[in-house]
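The complex appears here minus one protein chain, its other protein chains still in place.
We just call them A, B and C in the order they show up, numbering each chain from 1.
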Amino acid sequence: MDAIEEFFEKDLFARENGIELLHVGKGVAGVRMAIREKHLNSHGTVHGGAIFSLADCAFALASNSHGVPAAAINAHISYMKAAKSGSLRAEAREFALNPRLATYTVEVTDDAGEKIAIFQGMAYRKTPPRG
Amino acid sequence: MDAIEEFFEKDLFARENGIELLHVGKGVAGVRMAIREKHLNSHGTVHGGAIFSLADCAFALASNSHGVPAAAINAHISYMKAAKSGSLRAEAREFALNPRLATYTVEVTDDAGEKIAIFQGMAYRKTPPRG
Amino acid sequence: MDAIEEFFEKDLFARENGIELLHVGKGVAGVRMAIREKHLNSHGTVHGGAIFSLADCAFALASNSHGVPAAAINAHISYMKAAKSGSLRAEAREFALNPRLATYTVEVTDDAGEKIAIFQGMAYRKTPPRG
Partner (left out) sequence: MDAIEEFFEKDLFARENGIELLHVGKGVAGVRMAIREKHLNSHGTVHGGAIFSLADCAFALASNSHGVPAAAINAHISYMKAAKSGSLRAEAREFALNPRLATYTVEVTDDAGEKIAIFQGMAYRKTPPRG
């Protein structure tokens, strides 16, 4: 899994947001983000964009874990609870993997295990044609 | 429109990401983000989370423009083209407004007017009960 | 669970499409649809609308299983594989339940257990105010 960890190291937006890798395997990944003041929105809770970004990193790791470059083509997020302090964790798992397309579900929870958001993403895989 | 501009001033995540207000009116809003190195992903293009965050700010402004607090409950984004440099612009417009729920479509384009992403968001409005 | 079964009996669109209840419990539900010629699209595979409708019925059952009327406010579906014959099954489970909002994930599979589609839905609950 060295290649995928190196892949994540190069993600500058993840660095900027303090997103850390917890674990990554074939089709799965977990990441964590300690909530900072810079992540907050006008209501003083974690910005929807920050929650989405955390989930998106777990999705990118899981979808790129097979050694085939995969680019997000769309994503959907439902927010269930505002988050204010502590840290957030996102866990991605693969629903289905085709040669070209793959889908992932990501659950975002807080330190108390409360459900913050659920995310569904689809990736387009740059699978090389068989020779 | 002073209240809504003040609302946006308090958005620390928007500040952190260099997101600027272009215009805001009843049910519409436009924002802009100059692409910086910190917005990039492992592929060297703008992170899906950064594009989403830009669209989300336009959505938050448009949905809070009526003077009733509105919280995002879900959002969907489709990415059409990678963005690398220059700036991105997001324009939100209202599809429908109910007492409790409202929906918005946000289009994200680059400096050349190329379509980068389309976003659809739903907000829950904290409309006070009639007295 | 008599009330929820009766609720489903009144769903005329489910009847029209031959959608049958397999099981329903608090926050979960399973339904089945035998593929008929009338479910096919121009490509001769099951219409996206028919697959969505099957998933939507599982979502409606699961979200109405708590005895509080719940109306779908949005849904997202990703299609992974075309379906042609035999039957399709949709299994819904609750991700999170709030007083007003609840979210469900529905997986659609065919007779061979192949993953056909994944669906995510949000419902608005008409919870009576506390007296």
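Here is the rule we use: a contact is a pair of C-beta atoms (placed from the backbone, for glycine too) under 8 Å apart; a residue touches a chain by one contact, two chains touch by 3 or more.
As the structure is a prediction and not an experimental result, all values here were calculated from the model.
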Option touching the unshown chain, where C:65, C:78 or C:103 are the choices
C:78
Where chain C meets the chain that is not shown, the residues are 7-8, 10-17, 37-43, 47-50, 52-54, 56-57, 60, 64, 69, 71-79, 82
Chain not shown, touching residues in chain A:
73-74, 76, 100-101, 122, 124
For chain B, which residues lie in contact with the unshown chain of the complex?
76, 78, 80-81, 95-96, 98, 101, 103, 105, 107, 115, 118, 120, 122
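By definition in this document, only the chains that are shown with their structure count from here on.
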Going by C-alpha centres, which chain is most central here?
A
State the pair of chains with the top count of C-beta pairs in contact.
A-B
Averaged over CA atoms, how far is the centre of chain B from the centre of chain C? Could you give it in whole Å?
31
Express in whole angstrom the distance between the two chain centres, defined as the mean CA positions of chain A and chain B.
20
Which integer distance in Å separates the CA centroid of chain A from that of chain C?
27
Which residues does chain C have that touch at least 2 chains other than itself?
76, 101, 122
